[in-house]
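Can you keep this structure in mind? I'll have questions shortly.
Heads up, one of the protein chains got dropped from this complex, but the rest are sitting where they should.
When the chains are written out, they are named A and B in that same order, and each has its own residue count from 1.
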Amino acid sequence: MPHELNWFLLSDYFGVVVFAISGALAAGKRAFDIFGVMVIAFVTALGGGTLRDLILGIHPVSWVRDPVYLWLVIGASLFTVLAGKISHRFDNRAMLISDAFGLSVFTVIGVQAALYHAHVPAPIAVIMGIMTGVAGGVIRDIICNDIPLILQKEIYATACGLGAIVYTVFDYFQVEQGISTVICMLCVLLIRLVAVISRWNLPAFRLQHRE
Amino acid sequence: MPHELNWFLLSDYFGVVVFAISGALAAGKRAFDIFGVMVIAFVTALGGGTLRDLILGIHPVSWVRDPVYLWLVIGASLFTVLAGKISHRFDNRAMLISDAFGLSVFTVIGVQAALYHAHVPAPIAVIMGIMTGVAGGVIRDIICNDIPLILQKEIYATACGLGAIVYTVFDYFQVEQGISTVICMLCVLLIRLVAVISRWNLPAFRLQHRE
Partner (left out) sequence: MPHELNWFLLSDYFGVVVFAISGALAAGKRAFDIFGVMVIAFVTALGGGTLRDLILGIHPVSWVRDPVYLWLVIGASLFTVLAGKISHRFDNRAMLISDAFGLSVFTVIGVQAALYHAHVPAPIAVIMGIMTGVAGGVIRDIICNDIPLILQKEIYATACGLGAIVYTVFDYFQVEQGISTVICMLCVLLIRLVAVISRWNLPAFRLQHRE
């Protein structure tokens, strides 16, 4: 992931910020101090990419070679804590939406890193897209002892997977990278947001299925 | 792990399939969609080996270099979902038995990868055997928010460890590899199945010890 690919890098930064916010919000529900909030934000924002880089053998891991990631996480954590003090509406819905944005960005980045930097076969690239998108949030939920979002929302991993498949198919037919990226992100984001919204309309239905 | 060692590779594939089934069954109890089932099956089947390859510095990780692993996981997931629709008896017992099979296969593979490919000392190879056998299931249980099997059944890790010790001792005395493999697998499998069966006979005893 060279620094010339500015768009690639900027979208990575964007994903880190929104996932850090999502992590900080999850930590905020637990009344952590600011340092604990940063730890959870860090793990949420950089956990998926770290796992991807380790498995693809990309060394050093992104945030080790570029401290900007760390400052983004710290900044996003402070912003979330301050925003949470100002507005009590910065809550569960904000977390679900920022999580969906992060998911779409990280899915694309995971597929791109796998295809263009580690040169793995397309099916493995799809897995890397899902992993990059999902792993940070799963680690966040596991550490916070929450029921993982990936379990609560059935089409969480599905959104990632479909988006990643769309990207690799577009890549196979040599569609321009910018177009593939936007369509893949929209695909993940729309599926995920529709899932979240339709869930809001069906709370009673879910409760009946609770174990 | 070169492709010439067909037996080694085939037993690895077998372990992946049974652990994927075990993962899909665990996911099935949670009413995931098919994509979520595949994610849990994937993590269960390939989590232990991934951790082992990362720690031993074997790059690239097995399933990254060989997409067959991915197709096996997808196939096993589909099979499990279909079999689950046909027979409602494909349940907890099936999961415990397939888990025990996967455990025995992965323990051997972990020890062999450590001894013959990373050339680590025998005690470390035992650890790698346990890790390869246990880690996938532990990750599955953690993500599914279940109480890990490794905690519920006291002799889960013990079965792995004894099997791995048997293999390394046989290897030290230069017993033929095929014989070591079969005896190590039988060792893990028998200890584990006896434990599972004897547990079935002692439910009341366990309940008294519950915290």
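Definition applied: contacts are C-beta pairs under 8 Å (C-beta built on N, C-alpha and C of every residue); 3 or more make two chains touch, one makes a residue touch a chain.
The structure displayed is predicted, hence computed values, not measured ones.
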### Summary
Full-complex touch with the removed chain, picking from A:142, A:175 or A:195, is A:142
### Query
What residues on subunit B make contact with the chain left out of this view?
54-57, 118, 120-121, 123-124, 127, 130, 134, 138, 142, 147-148, 150-151, 154-158, 161, 209
### Message
I need the residue numbers on subunit A that touch the omitted chain, in ascending order.
### Response
29-33, 35-36, 38-39, 42, 50, 54, 59-61, 63-64, 67, 70-71, 142-145
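Going forward, only the chains that are shown with their structure count from here on.
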### Message
How big is the rotation, 0 to 180°, that puts the C-alpha atoms of subunit A on those of subunit B, in steps of 5?
### Response
120
### Task
Would you mind pulling out the distance in Å between where the CA atoms of subunit A average out and where those of subunit B do?
29
